[in-house]
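Just one protein chain is left out here, and the rest sit where they should.
Up next is subunit A:
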Amino acid sequence: MHIAEGFLPPVHAAAWTVAAAPFVVHGIREIKRTVTEHPESRLLLGAVGAYSFVLSAIKLPSVTGSSSHPTGTGEGSIIFRPPVMAALGSVVLLFQALLLAHGGLTTLGANVMSMAVVGPWAGYGVYRLLRRAPWSVAVFFGVAVSDLATYVTTATQLGLAFPDPASGFFGAWARFLGLFAVTQVPLAVVEGLVGVLLMNALRTWAGPELRRLGFGRDRNEDPSLGAKHA
């Protein structure tokens, strides 16, 4: 989902940077607040950040004959809420822009918007909407949607920057969607399945941290998560 360095016209690059910046600043403040109020959640915070770090490094082959990577941002946004992932996802993207020449500094704003803002919020929204569904179903769809929404956003950004001469934005959008979103569908499914595995493990082992963060309260669940599901 990285838009390559220099591949957004300056006006678009600037606009996405301006749009993404407040989310990142808010995210950094949310991390500070979370760590102050719940110092015990630091290890969990490291775990979800590290998870996104691993997943976005793994390029997987897909049905379209091209390869792409998962984002790993859905799990963190379900546990810590999306603003925290805006900050953590930006760290991942900055690392890749500077050391791997994947993405770039001029396109960082657009990439942060898709992977660290829209993806986490879309996934979190779906997770909350499915609060009456079985918990693992809600996690699966939340995580999968956060992955897919990231790539739909990238396609939208490119469609806006490079509208088709004949068919305009929608023509270009359809082409970029065919490229990004179709490739991403099986990867989103894989990420959803692995996401349920990770959350199962955290629920069993990190019950105290999750309880203190208020995790699961909105689902009318037994707050003693770990005890119940051991």
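Basically, contacts are C-beta pairs under 8 Å (C-beta built on N, C-alpha and C of every residue); 3 or more make two chains touch, one makes a residue touch a chain; residues count from 1.
Operating definition for what follows: contacts and distances are computed from a predicted model.
Enquirer: Given the choices "Aspartate carbamoyltransferase", "Cobalt transport protein CbiN", "Acyl-CoA dehydrogenase family protein" or "Ferredoxin", state the protein name listed in UniProt for the chain not shown.
Expert: Looking only at the record, the undisplayed chain corresponds to "Cobalt transport protein CbiN".
Enquirer: May I ask which residue of A:17, A:96 or A:114 touches the chain that does not appear here?
Expert: From the options A:17, A:96 or A:114, the contact with the absent chain belongs to A:96.
Enquirer: Specify the residue from the set A:17, A:77, A:106 or A:153 that touches the hidden chain.
Expert: Only one listed residue reaches the unshown chain, and that is A:106.
Enquirer: Among A:17, A:90 or A:183, single out the residue that touches the unshown chain.
Expert: Only one of A:17, A:90 or A:183 touches the chain omitted from view, namely A:183.
Enquirer: Please give every residue of subunit A in contact with the chain that is not shown.
Expert: These residues touch the chain not displayed: 1-7, 9-10, 40, 43-44, 46-47, 49-68, 95-106, 136, 154, 158, 162, 164-165, 172, 175-176, 179-180, 183, 186-187, 189-190, 193-194, 196-197, 200-202, 204-209, 211, 222-224, 226-230.
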